[in-house]
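Apart from one protein chain that is not included, each protein chain of the complex appears where it belongs.
Letters A and B mark the chains in the order given here, with residues in each chain numbered from 1 onward.
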Amino acid sequence: MSNDLLFLLFFGGFIPILFIAYIVGKSKANKISAQGVTLHSQASQYGWLTALYTGLPAITFATTGIFLYLFDFYLIPPFMLIASALGLAALTLFIVTQNIKATTKARDLIENVLKNILILATLISILTTFGILFSIIFESLHFFQRESITGFLFGTQWNPDTAFLEGASRGGEDVANAQFGAVPIFAGTFYITLIAMAVAVPIGLFSAIYMSEYASLKVRNIIKPTLEILAGIPTVVYGFFAAITVAPFIVDVFAIFGMTASYRSALGAGIVMGIMIIPIISSLSDDVISAVPQNVRNGALALGMNKAETIKFVVLPSAMPGIIAATLLGVSRALGETMIVVMAASLRPNLTMNPLEDMTTVTVKIVEALVGDQEFDSSLTLSAFALGFVLFVVTLIINIVSITTIRRFHQKYKISNL
Amino acid sequence: MKKNINSNFYIPQIEKRNRLARRFKYTTLAAVILSLSFLGFFLFDIVKTGYPAFQQSYIKVEIKFDEETASNPYGIFDKTMSKLISRAWLRSLPQKIAKNPQWMGTTQTFWALLNAEADQHIKGRLSRLDDSLKIKIEELLLKEEIEKRLNVIFFFTGDSKIPENAGFYSAIIGSILTMMVTMTLAVPIGVMTAIYLEEFAPDNKITQIIEVNINNLAAIPSILFGLLGLAIFINFFGVPRSSPLVGGMTLALMSLPIIIVSSKAALKSVPASIRQAGYGLGLTKWQVTKDHVLPLAFPGILTGSIIALAQAMGETAPLIIVGMIAFVPDAVTNITSAATVMPAQIFTWSGMPERAYIEKTAAGIIVLLSVLISLNTMAVILRKKFEVKW
Partner (left out) sequence: MSIKKSTMALLATASIATSMLANDQIRIVGSSTVYPFTSYIAEEFGATAGFKTPVVESTGSGGGMKIFCSGVGIGTPSFTNSSRPIKAKEFETCQENGVKEITGLMIGFDGIAIAQNKETPSLNLTREQIFLALAQEVPSKDGKILIANPYKKWNEIDASLPNREIRMIGAPTTSGTRDSFDEMVMEEASKSFPTYEGKPYKKIRTDGAYIPGGENDNLIVQQLTQDKAALGYFGYSFLEENHDKISGVTLNGIAPTANNIADGKYPVSRSMFMYMKNAHIGQIKGVYEFMNLYVQDAMIGQKGVLKNIGLIPMPTETLKEVQKSVKAKTLLTKEMVEKHTVLPVK
């Protein structure tokens, strides 16, 4: 039976049962109160109680059954699973209704059940992190079983092409060996990120200084949201802009100086990525600079420094932890950025110091490996997960450092609240 | 301050320092102007490239309908005209004839769609037409038998291999379906998590760990969520590839942190007095939350959800991994068939060689940006409107 029909059957049977449960519970409670006994909770709450107690066991039963099915532990035929779940619902309905008394603390019981449902919802976000970790680590381990870790982390040749043939069992002697040295790819990511930060940090920081120190409130209220627009533009749009406008422009400009730039140069991708990151840096820096207490500035002004000197020598150093945190957040964003590099950088791993040449990044290689052949038994597909794992670890470390720095910064200025 | 060298307060370096201070101020101002001009230039460039796509060229033709015409629409016109008129238009003729049998034996006048090369030439760009064809087009323009009209095809047709027939419709529908799935999954779970963390959770180590975990989730690169979607949703759970269902599930996970954080802030902003009044009257925690705190926090939760929606709508990388960049010309009507979304369509079109696709890509970007800007503006307006100062 198709999955869709199964869902339809389940919900088609399940929802009416819940309705019935509510009505039956409520009417039973009404009956009891009509006899003159005071109920602990309101009648409708007994209805809700019945519905909840009927529904939950059945859903838990069905979900466990599905999971066992997926894990191939216990192959319960789906139809039987649904029938038994519905049967269980009916049974619990009967039992619960029998046990409703005036002293049943419906209100508290409902409270408890709801609290547990909320906890379950919270668990989903934790499950997600574990899901990502698990899926990436699992497949990466597959990869490292076939290829060496040191070769991956320190090798400089990336030629995974023929790994597909092995996976399709068409490998053999007459096929060149696949190589998985990822150093050129890491270098490409790092280099493009460097260019991006070289664009974003000066412009972002100085914009933040202007917004928080020099601008009037009216001007600031216009500029800040406008800069936020830069953050809201989808990255695929930036990528298109980089490929169609920025890259040819760079080629033309450098041609004037007699240098040949590639149409997919690291410079083009880096500059556009920098533009995208400006709002992150400016917004966060603006917040931390504004958070520096006014008395610090007043002290400096009182000693005869002018405004620029106050900012340069007093405010900025105090805000520095926050600014560093903002930069780190920007770096982490740049490392993980995909669309801009897919459209403006190339597929060629290239270990070079020349920003005018084309190079590739980790995210581009992940996309390349997974678009097309999806069978998870070739090293080519698994290499995507190994790369993803490295990306995950690096961005995680950077994020944790950044968040702890900001937290410490806020604590520092909360205490010294003169 | 006037330069009074004899005054006791005069410091010789002050001019230099003030000069430096002024330069500093103007540097920061320059940075702001630079950022704003990036934005301005960028928007201008996109609009300039894209707005021609909203017009399409049509040509006035007369067709005599008979047996032959109905069976072979491609042979109706002579060689010259065949090189100008769109195949897609000719292809649709047999169906039109079937719907209008009274046309048989008569001659009808139509405005036929011109093909992409002719259209590009009319818009003043490079095309692959021979000079003789270009001259013919000039003639027809003068005779007013060619005119440019509003391009409705763009909004009501899906993707196509024939450039003049390519539209954004299937991508728009795909985006709507995917967003529906995303919001249906992310908002309830996110709000429930926020309620738990704000109202019910005890202030211990575990809660702190959960909060750190949520913050980390917000900073994970989006492509890794794509890997999660591929490995677990498609491979393990067997959700159909390229469907709005799997795309929506992946994007829901990505949107969770934003919704949780903004809902928490909204809940926190409701003053304690409201809750205490409820407890004082004997309500349970859940009743207070459901009937009193939530309705008051609702505007904040709503704006947070809209912002999350806008972010999710522009995401491409995870959806590529999950397969939503196939060639999907028809709009889908359910969440388990293969579909594409607006940013993915933009990505696909940007890789097509025909020049006509460049302006379509830019036009698609204009549509996407307009949707995003209106969503964000709506969020800001709603926030201002419902802002209650306690």
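By definition in this document, a contact is a pair of C-beta atoms (placed from the backbone, for glycine too) under 8 Å apart; a residue touches a chain by one contact, two chains touch by 3 or more.
The shown structure was predicted, so the numbers you read here are calculated from the model rather than taken from an experiment.
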Residue among B:Lys48, B:Lys64, B:Arg128 or B:Lys384 touching the omitted chain: B:Arg128
Identified contact with the non-displayed chain, of A:Phe11, A:Phe79, A:Phe94 or A:Phe154: A:Phe11
Options A:Thr60, A:Asn116 or A:Asn159, residue touching the unrepresented chain: A:Asn159
Among A:Phe19, A:Phe130, A:Phe154 or A:Phe313, residue touching the chain not depicted: A:Phe19
Chain not shown: contacting residue from B:Ile33, B:Ile162 or B:Ile176: B:Ile162
Residues from chain A at the interface with the omitted partner, ascending: 2, 4-5, 7-8, 11-12, 15, 19, 157, 159, 161-162, 164-165, 168-170, 174-176, 179, 262-264, 346-348, 368, 371-375
Missing-chain contacts mapped onto chain B: 74, 87-88, 91-92, 94-95, 128, 158, 160-162, 238, 240-242, 323, 326-330, 332-338, 351-353
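Here is the rule we use: only the chains that are shown with their structure count from here on.
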Length of the line joining the C-alpha centres of chain A and chain B, rounded to whole Å: 19
Interface residues, chain B side, partner chain A - complex: 17-18, 20-22, 24-25, 27-32, 34-36, 38-39, 42, 45-46, 49, 188-189, 192-193, 195-197, 200-201, 210, 212-217, 219-228, 230-232, 235-237, 253, 256-257, 260, 284-286, 310-311, 313-317, 320-321, 325, 336, 343-344, 346-347, 350, 358, 361-362, 365, 368-369, 372-373, 376, 380
Sites on chain A touched by chain B in the complex: 4, 70, 107-108, 110-111, 114-115, 117-119, 121-122, 124-126, 128-129, 131-132, 135-136, 138-139, 202-207, 209-211, 213-214, 223, 225-227, 229-230, 232-237, 239-241, 243-245, 275, 278, 282, 306-309, 311-312, 329, 332, 335-339, 342-343, 363, 366-367, 370-371, 374, 376, 384-385, 388, 391-392, 395-396, 399-400, 403
